[in-house]
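This is the structure I want to talk about, given as structure tokens.
Missing here is one protein chain; the remaining ones are kept as they sit in the complex.
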């Protein structure tokens, strides 16, 4: 089997996509976003509750999609829970670079956890699947609820 | 010089185009037509007065155009003067065949006089120039004044 | 132009005409099963275009010189080729467009828009391609037209009675695909036309798929409008054609304005040329017209029935082998359908599947196939689609099936 395929569909990814963490809707969300992948018609909703200090107290996602987009959303929500808005934006920047195969500013634990998505960079047509949840999260932060 | 060019621009044609016969407008015309060659923007007007027996008592044309279209109009008016409407239509049919290089039913004197236009058949892009006046004459007969 | 008819279809010989089919992707031989999106082009088409451009090309119409005359002749000969292909009565009933989408938009802008009053209805089937939906949505948004949708059966079949039932006194047009690009369903077009005409509605058939796989006779169908597109017909991109009955074209206002489509232009007036010129503003796709004619000649050089049988065999074989997978559900199984296999896969998303198939050299399409209302009808966001062309083989179906099994192992 093709190495890049094995890298793309590694167990962590498949596990996230089959058992997505933080799946659902945050009750009393302060921020909501809806994303849409025109490539496949897939959709994702991201809801968040920010606390008084600009921290993401709660974040969930909902939607149907391919393994890449589901895993990416699951991983994202897992990582952003409890982080600051500023952190979220930095992580997103690093993630975008990672999945495009560019130099990434991600480091340490963040880097390690997101590394599982690096295989996407060998599949340019699938980059949009991986970034959908992140873009939706960002537009939720910008647009408010 | 190219033989087909010499055939196309023979003296009779150039003479007709420089000194068109029946140039003008028939006063009290019973039938009028306006023709337009989209290829070059040229225009021709044909006016006729029919007598009680369906004869073309008078026919004239007016307009600007290339040597071929002017000569053809001049020749046409010269030949149709005094002829019956039926004759005119027959002549037209024969003329169309002639300039397209097809078998023509023209005969005798008519054939001889129109033969000068036969050279057009070697220039397919110019056939419309040659037939413009004839089509205009026909639509004048059909449309009335 | 007309080579003698080949009465037994020789797929190996045909394959040799398509250079791209022998290329590899990721070290695997290409298995191209995305034909409903666009077909590959035989060297006959590529040669025709290149030779034309390198030896006879100039702009068409209005030119007196040799090359312009030659190009014009070639262009008008292509129109005649399309006329013959569709068995239209007159060559002036064929309007060249940039593709299937533009052909439908032409009807929407030039025929429908000036005739549609608020509340007037357009009947569509749910299996239409977006190209046969969005131009009608424009009339809804801009002029208050009402879209009436006809459902398909669970097997994807479209019933003439169901279409008939949707046609009311306010129906101006029935817009229906001849063959669905997702289900492969072939519409009972002749019957639909008869029913629509009986109620005073016109019919537009989207033949972008239909004309590729069966002989079309617009006179026999008695359809008002029929459109084709070059790139699915083994021809070039950038060209398609609209057939419309002469009386319709004569009564239609222009679509695009520009050179060639006018009779006279003044400062405060303009008059228009007769059809088809009226609808072909500007320099047309001249080189592509030669390519389209070559593609039609190519397709017509085969026994079309033999090609259809070959394609059907591929579909039937693929359909049969797909039964090996209890996690695969075929969408669209109507009797007499064309060679398109669309399916959903339990627990596997179409895009993941297509990515894995791709690495095996197998090109399929995954997504909504520009048919979102149909996806909704079948309760899904996307399907995987393998669509067959004359050059495909049973061996390629085997590669597809093996690749599906592999994908299951990875994703399942």
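Worth a mention:
For reference, chains read A, B and C in written order, and residue numbers begin at 1 within each chain.
The working rule: a residue touches a chain if its C-beta (ideal position, glycine included) is under 8 Å from a C-beta of that chain, and two chains touch if they have at least 3 such contacts.
Treat the numbers as computed from the prediction; the structure is a model and nothing was measured.
Shown chains touched by the hidden one, complex as a whole: A, B, C.
Only one of B:12, B:39 or B:118 touches the absent chain when the whole complex is considered: B:39. Within the complete assembly, C:37 is the residue of C:11, C:37 or C:306 that touches the hidden chain.
Among C:165, C:265 or C:316, the one in contact with the hidden chain is C:265. Even with one chain removed from view, subunit C keeps its contact list with that chain: residues 19-20, 23, 25-26, 30, 32, 34, 37-38, 40-41, 43, 46, 49-50, 53-59, 62-68, 98-102, 104-105, 108, 126, 129-131, 133-135, 137-138, 140-141, 147, 149, 229, 231, 236-239, 254, 256-262, 264-268, 270, 281-288, 351, 354-355, 357-358, 362-367, 370, 372-373, 376. On the side of subunit A, touch with the chain left out of the figure occurs at residues 36, 38-39, 41, 124-126.
Residue positions on subunit B in contact with the hidden chain: 1-2, 4-6, 8-9, 14, 39-43, 64-68, 123, 125-126, 129, in rising order.
Keep in mind that, in the parts below, only the chains that are shown with their structure count from here on.
Between the CA-based centres of subunit A and subunit C the separation comes to 38 Å, rounded to the whole angstrom. In whole angstrom, the spacing between the mean C-alpha positions of subunit A and subunit B is 79.
Of all residues in subunit A, none touches 2 or more other chains. Of all residues in subunit C, none touches 2 or more other chains.
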